[in-house]
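Right, chain A next:
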Amino acid sequence: MAEQKLRVTLITGRTIDQGVGKELGKGSDKYFDSVAVCFLDPSDIKKLGLKSGMNVQVTSKYGSVVVKAKKYTHGAIPGMIFMPCGLWANIICSADTDSIGMPTFRGFTVEVEPAPNKPVLTLDELLKQEFGK
Partner candidate 1 sequence: MTKIIKSVVCPICGCLCDDLEVTVENNEIIKMKNGCAVCEAKMVHGYKSEERILEPHIRKDGKLVPVSMDEAINKAAQILTDSKYPLLFGWTSSASETQHVGVELAEELGSALDNCCSVCHGPSVMATQEIGIPTATLGQIRHRADLIVYWACNPWSSHPRHVERYTAFTDGRFEKSEFKDYVQKLKAKASQKKVAATIRRTQVRYQPSRPQSATVEAPPQTLAKAGRKMIVFDVMKTMTAEVADYFVKVEPNRDYEIFGAMRCLVNDQELDVDSVGGIPVDYLKEIADVMVNAEFGAIFFGLGLTQSIGRFRNVELAIALTRDLNRKTKFVVSPMRGHFNVTGANTVFAWQTGYPFALDFSQGYPQYNPGEFTAIDLLRREDNDATLVISADPGAHFPKSALQNMMKYPLITINPDWNAISRLGDVVFPTQWCGIEQAGTAYRMDSVAISLKKVVEAPKGVPTDEEILRRILEKVRTIKAQKTTKENKEPQKEEAPKKRRLKPQEENVKAEGD
Partner candidate 2 sequence: MDIAIKDGKIVKKVNESNAKIIDASGLTVMAGGVDIHSHIAGSEVNLGRMIRPDDHVKDVVKKTALTRSGTGYSIPSTYVTGYRYSKMGYTTVMNPSMAAMKAKHAHEELNDIPLIDKASFTLLGDWWFALENIAKGDLEECARLIAWMIRGTRSYAIKIVNPGGLESWGFGRNVHSLDDEVPNFCLTPRDIITGMAKVNTMLNMPHTIHLHTNNLGVPGNYKTTIDTMRALESVYQGDKPIGHITHIQFSSFAGDSWAHFKSGAEEIANYLNAHNHMTVDIGQVTFADTTTMTADGPFEFALYELGGHNKWVNSDVETEASGGIIPFHFKKKNAVNAIQWSIGLELSLMIKDPWKWFMTTDHPNGGPFFHYPRVFAWLYSRKAREATLKKCNKKAQKKSLLPTLDREYTLYELAIVTRAGTAKALGLKNKGHLGVGAEADVSIYNINPETTDIAQTYKPVRKAFGNAAYTIKDGEIVVKDAEIVATPPGRTMWLDVQTKEPCRIDEEMKRKFKEYWTIEFDNYPVTDHYIKVPEKITIKASV
């Protein structure tokens, strides 16, 4: 029986696809495809009753964002999700720095749940929604 929600630790970081995407342009499809995603362990995907490519909603204390779910292929990461650094991940990150200038980009708890009916917003849509510009 699939679970509604999973509490997991969020890790953000670079991927080579994100690197290529950002250099092609922040508005490019490649950027969207490589950054508006979230990698999960196969076991967690199963727990949530997801299929790779389905939308999930990731929610933290600081915000909530819909991205595509993907399978993490390099090794087991149960209880963790990985999001490439970029606008989508930053929506749910905190600006708390412990007074040293570095926000909290990773290593905190988030909730992830299937969101089959919610769209993944494009860069422009997301900017409009969050910042009104």
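Regarding selection, all candidates are chains of the complex that A comes from, given by their letters.
In this section, a residue touches a chain if its C-beta (ideal position, glycine included) is under 8 Å from a C-beta of that chain, and two chains touch if they have at least 3 such contacts; residues count from 1.
Keep in mind that this is a model prediction, so the values were computed, not measured.
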{"item": "Touching chain, any copy counted, for chain A within the complex - options 1 or 2", "value": "1"}
{"item": "Residues on chain A engaged by candidate 1 in the complex (per definition of touch)", "value": "9, 11-16, 18-28, 30, 62-63, 72, 74-77, 80, 82, 85-87, 90-107, 123-124, 127, 130-133"}
